[in-house]
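Encoded as structure tokens, here's the structure I'll be asking about.
Complex shown without one protein chain; remaining protein chains in place.
Now for chain A:
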Amino acid sequence: MSFLEYAPAPESRAILSLRDEYGLFIDGEFVDGRGTPFQSVSPASEERIATIANANAADVDDAVAAARRAHDRVWSRMTGRDRGKYLFRIARLVQERARELAVAESLDNGKPIKESRDVDVPLVAAWFFYYAGWADKLDYAGLGANPKALGVAAQVIPWNFPLLMLAWKIAPALAAGNTVVLKPAETTPLTALIFAEIVQQADLPQGVVNIITGAGDTGAALVGHDGVDKVAFTGSTAVGRAIAKQVAGTHKKVTLELGGKAANIVFDDAPIDQAVEGIVNGIFFNQGHVCCAGSRLLVQESIHDEVVERLKQRLSTLRLGDPLDKNTDIGAINSREQLERIRELSDAGVAEGAERWSAPCEIPENGFWYAPTIFTNVQTSNRIAREEIFGPVLSVLTFRTPQEAIAKANNTPYGLSAGIWTDKGSRILAVADQLRAGVVWANTFNRFDPSSPFGGYKESGYGREGGRHGLGAYLSPASVTSTGRGTPRAVEAAPAASADEKPAKRTRRPARPAKKGAAK
């Protein structure tokens, strides 16, 4: 027997108690959708998981109206401290139901259980804990005292990190006092619907969180709805561009987190074993379905052969298969459509003269799979070096000097993330300073933290999520009258608190108006 053929270690699905059909979650309840329902399938086996309701324009109206009511009557009037309590409660419920959420995520999305268990779900809880702490500290969000919530947020999220993207969107919005209507991706609605149950369990006031399911037309109806004050979207650049056009000229605020073609730059003095791990993590984490994936490896020419050789050896140890097996490293591609796109671009790579190498692994009969693949001899003009593949495919390019590395790294319409591998601290700082990417990792990759802002340059979108910046995206500064006299809302919400604050303000204020005056 070979030890490395580890015996199957499947995570049990018994913890799930899925319904056969899911409705829309509007105003605190599950209701029927008025569009044609669709099926959610497991990408690893193509088996049906559940029937999912489809929201039409009338359903979107209902959801936005519910969110508006909840905002005006309850959520915006509640003290930050109380909003924080709800968010803490949600965070704890996510932790309590962590295993269930991880199994559901792997089932619906196809990602390995070790990732949903060790990365996605813990980060979801972390995001709610983090923004729960912000809810009563909005004065320190960088927008001056008493910033205001925007109102109703329309949030559309992708299928690569279904629950995590939900958390990135909902947690800051709620902390800031907004209410939300969220649409998960049509291929991965399951965890969002379980999250709706958590919202019920947390006793969140009705209508504060509404979750509607459907395809692109549902998303377009939501984003284009007149009752929406804020649009937050994560997904492809093409859709992001359409959304930007759709909301142009309206009062809606927008943040977009779009595609990427990140450069992972490996210098010849890099800690080589860890760099190889970082490259693997950069592009094969979540089957490469990561907008900030390190899909372009820029390796210094002097160590190119060694790095590629080590990379191939390492890839040969990756285990592709059942996402629910605890030893699986590479799960299923999320949909047939995505698999076709990966194949098409890979074939284009071969046609353009790049050399393709795929890890030797057995591909299961059913489901959508793509073996981890490396392209060498890639030129900057090749499609696989320019277009986002969004799959487990790495393009290897070389450079000779730091200047060349920076130039090549920046030579893309995207600018979401980048990686730098070197033992030299000063080089990390110098190179990072010149990279036009929203996130730069040094000697690591794909690390996320709720306190760290995340977002892109150029066609990777605008706005930041995470940290204080992510909170600011759901707030507007108080108008002059509201700081001076207090809005009816503020008076109603916490008259005692504002009275308490006054003496402190007097001692603190003098410096600020003076500064403002000087700036003008």
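Everything below uses one rule, namely that a residue touches a chain if its C-beta (ideal position, glycine included) is under 8 Å from a C-beta of that chain, and two chains touch if they have at least 3 such contacts; residues count from 1.
In this text, contacts and distances are computed from a predicted model.
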Suppose you had to identify the omitted chain by its UniProt name; would it be "Deoxyribose-phosphate aldolase", "NADH-quinone oxidoreductase subunit K", "Carbohydrate ABC transporter permease" or "Tryptophan synthase alpha chain"? "Deoxyribose-phosphate aldolase"
For the chain left off this view, which of A:Arg92, A:Lys137, A:Lys312 or A:Lys326 is in contact with it? A:Lys326
Of A:Ala9, A:Val350 or A:Ala407, the residue touching the omitted chain is A:Ala9
One chain isn't shown here. Among A:Ile272, A:Ala348, A:Ala371 or A:Ala432, which residue touches it? A:Ile272
Among A:Glu47, A:Glu337, A:Asp423 or A:Asp449, single out the residue that touches the unshown chain. A:Asp423
Please output the residues of chain A touching the missing chain, sorted low to high. 1-9, 114, 118, 269-275, 277-278, 317, 326-327, 423, 443-444
